[in-house]
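Missing here: one protein chain of the complex. Every other protein chain is in place.
Letters A, B and C mark the chains in the order given here, with residues in each chain numbered from 1 onward.
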Amino acid sequence: MTEEHMPAVVTITKVIDETPTIKTFVFDELFNIRPGQFCMVWVPGVDEIPMAFSAANAITVMKVGDATAALFTLKEGDKIGIRGPFGNGFFPTGKVLAIGGGIGVTPLFTLAAGGEVDTFILGARTAEELVFADELANVTDLKIATDDGTRGYHGFVTGILDQLDATEYDTICVCGPEMMMKGILDRLIARGIESRGQFSLHRYMKCGVGVCGSCCIDHEGLRVCRDGPVFTGDIIRNSEFAHHHRGPSGRKE
Amino acid sequence: MTEEHMPAVVTITKVIDETPTIKTFVFDELFNIRPGQFCMVWVPGVDEIPMAFSAANAITVMKVGDATAALFTLKEGDKIGIRGPFGNGFFPTGKVLAIGGGIGVTPLFTLAAGGEVDTFILGARTAEELVFADELANVTDLKIATDDGTRGYHGFVTGILDQLDATEYDTICVCGPEMMMKGILDRLIARGIESRGQFSLHRYMKCGVGVCGSCCIDHEGLRVCRDGPVFTGDIIRNSEFAHHHRGPSGRKE
Amino acid sequence: MIKLQTPTEKIGGVPLTNHMLLAAGVLGTTAASLSRMLRLGAGGVITKSIGPEPKDGHHGPSLIPVSGGILNAMGLPNPSQEFTGEIAPLLAENAPVVISIFGGTPAEFAKVAGWFPDAPAFELNLSCPHAEGYGAAIGANPRVVRECTEAVKAFGKPVWVKLTPNVADIGVIGRAAEEGGADAIVAINTVKAMRISTGMRRPVLGNKFGGLSGTAVFPIAVRAVYDLYEACTIPVIGCGGISTADNVLEMMMAGAAAVEIGSAVYDNINVFADIAEDLYAPNGIPAGELVGCAHD
Partner (left out) sequence: MIKLQTPTEKIGGVPLTNHMLLAAGVLGTTAASLSRMLRLGAGGVITKSIGPEPKDGHHGPSLIPVSGGILNAMGLPNPSQEFTGEIAPLLAENAPVVISIFGGTPAEFAKVAGWFPDAPAFELNLSCPHAEGYGAAIGANPRVVRECTEAVKAFGKPVWVKLTPNVADIGVIGRAAEEGGADAIVAINTVKAMRISTGMRRPVLGNKFGGLSGTAVFPIAVRAVYDLYEACTIPVIGCGGISTADNVLEMMMAGAAAVEIGSAVYDNINVFADIAEDLYAPNGIPAGELVGCAHD
């Protein structure tokens, strides 16, 4: 029997400017999340979009389209709707390496905050776009990469990965731009440890609960919202991952 | 959230001729009943009627109308629908006297069969209409009354009651024709112990689950099917009991 | 949660002690049971539908709880004119009682209404989905709805018209009722439905066809109320699957000035009092601030 899951209507209690294009919205309700789970965020009158939890009572959002732009206009006291938590989340074991790029740090941040990450490679285009760096430095062995070299390693996160022995880690949790994740997957495959990689995928989503099919990935037809969003490298190595994705109409993009 | 309660479809495994006008139908499913509870018996294509359980897998029926006449044509292997058990059932404590008249013996029989009755007064118009007399004699101190004196006491069950000290009993469970029950209630009232009386009422019923209102009794509007069918004497002494009842249309009869 | 004040004015011409009425056809056969439901917290009660002739109703089974709802085909059992005596004591107390009536023609509606000169108001059952020649059989026709409404409105009392959801556009029917002089529209009656006993290989209801009520139809009812609020100017009374205070607020936001509750008594005979405890507070807001606010 289907249970009712109307959006929880929460009030924003704090808006934190993380970077010029990233804000954290803290709200007045705690959700029982596992790191890597997401929610559907309802911006009334605009749209509903998937967003990783950055805390049990917060989401951290990059301004990328109409809905996030509308979200960015919201202030303390404004209301949004939250459906979730949804998806499987990360399921790490043993020694854990996390690799996050850009806004992709968000789901990994909750993992690290829970003490589940040993080494964290954090990447961004430039120093001022790094998110959660200070907090992560407190709870993990943090290594930073910036594309322009304004902080840490000058280059991509994969450059740092190449300096490590990835086989020392039992689980490698990854979230970021798909091309970045592809670079990491390739390296894990090269070492024969792609099944240790846990990649959090982002796809266009409508329902968030595994019914509508908008976020299904080729070639197995897995639902990113319900079977994912976290998939091991062996699952996605022969998928559409890093090849194509689909837009709102279902057209390949 | 309302749970589904479609009729259980049961197969008749045995038909027992109890008297010329009374049959017991045994079926192939056990219901978890409390003595005094009833079920709605669906005779397909005919009607659905309330009937007390005479065992966890049986009903005992007197031929009184179209639906019972149709039921009487059914044989071993035929199917009927059963909804229930419904209602409160008897809730005796201490030393128990049961008084049953005619087909009204049925719900009391299950009480006695469970060892909950000390003394049983069983009445019928004539000896051949006595039901369950042998079985009751095994498990209770059975006293029989027949209107025509063909067996036991010559007269009504109230005549036997007058020979006993009703105040010795903590609970007096009663089921039978309403005028018989009225006679007993009057006697309990006279001794100030009407609250020890538990009377199983019969009213025209449609839904059996307390929604339609067909079986509501004056003046408190209690639902015989859900708040009853067993009521204590203090509840019904100022009710429509022994005054009037309503038919299928709601007209007083 | 939002808290309300109890009503300070009549709703649809009827003085109610709260915003929740007992829906027609539920525990409405006797004055005693209607009175009990008022004692148990109903702000008003609708009687069983009364028609021009006594009816015993359909053969059983006539009501079956199904997953999330109740399926029924009672068949409009009613004592007809004899109900005047049944209900007289309650009317004499000035209790908030709405007499539900049905008929096959405007003249029949008028005939029945004429029997109740002391009624505070009438609700016209133009929506029962399983009664040949009555209810939805005529309530899907805007002209008939208007004429039946006019016929009863001639008695000068508040007239509520209860509509069927089994039409392509309920707003059209609502407007017909309004044109006929209705004081309020009640939506919805049950949704046409059937269940089959697979063990018996036949429809479970004696009448085969029936109507579905309860939680299952709540979203259908909210939609109907929302549509009617846009289509009509008279108050809408929301009915269908309400079982919580939040459901009441939701109906109000859709446009309901008050609500009717029926099937929820199956799970909880104290549903009115329980909702009232959640819904009302001394410092509550007037319901008017909520009614229709989801249209803004």
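The rule is short, and it goes like this: a residue touches a chain if its C-beta (ideal position, glycine included) is under 8 Å from a C-beta of that chain, and two chains touch if they have at least 3 such contacts.
Treat the numbers as computed from the prediction; the structure is a model and nothing was measured.
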Across the complex, visible chains touched by the hidden chain are A, C
Answer key for A:Gly77, A:Gly192 or A:Gly221 versus the chain not shown reads A:Gly221
From C:Gly69, C:Gly104, C:Gly135 or C:Gly180, the answer for touching the chain not displayed is C:Gly69
Absent-chain interface residues of chain A come out as 1-9, 40, 42, 44-49, 79, 81, 83, 206-214, 216-223, 226, 246-252
Residues on chain C facing the left-out chain by the touch rule are 1-2, 66-69, 71, 136, 140, 166-168, 191-196, 198, 201-203, 208-209, 212, 215-220, 222-223, 226, 246, 249-250, 253-254, 290, 293-294, 296
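In this section, only the chains that are shown with their structure count from here on.
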Contact graph of the chains (line, ring, star, complete, other): other
Chain B and chain C have mean C-alpha positions lying a whole-number Å distance apart equal to 35
Whole-angstrom distance, CA centroid of chain A to CA centroid of chain B, is 67
Per the C-alpha means, the centres of chain A and chain C lie apart by a whole-Å value of 50
Residues of chain C that touch at least two other chains are 67-68
Chain A residues touching 2+ other chains are 1
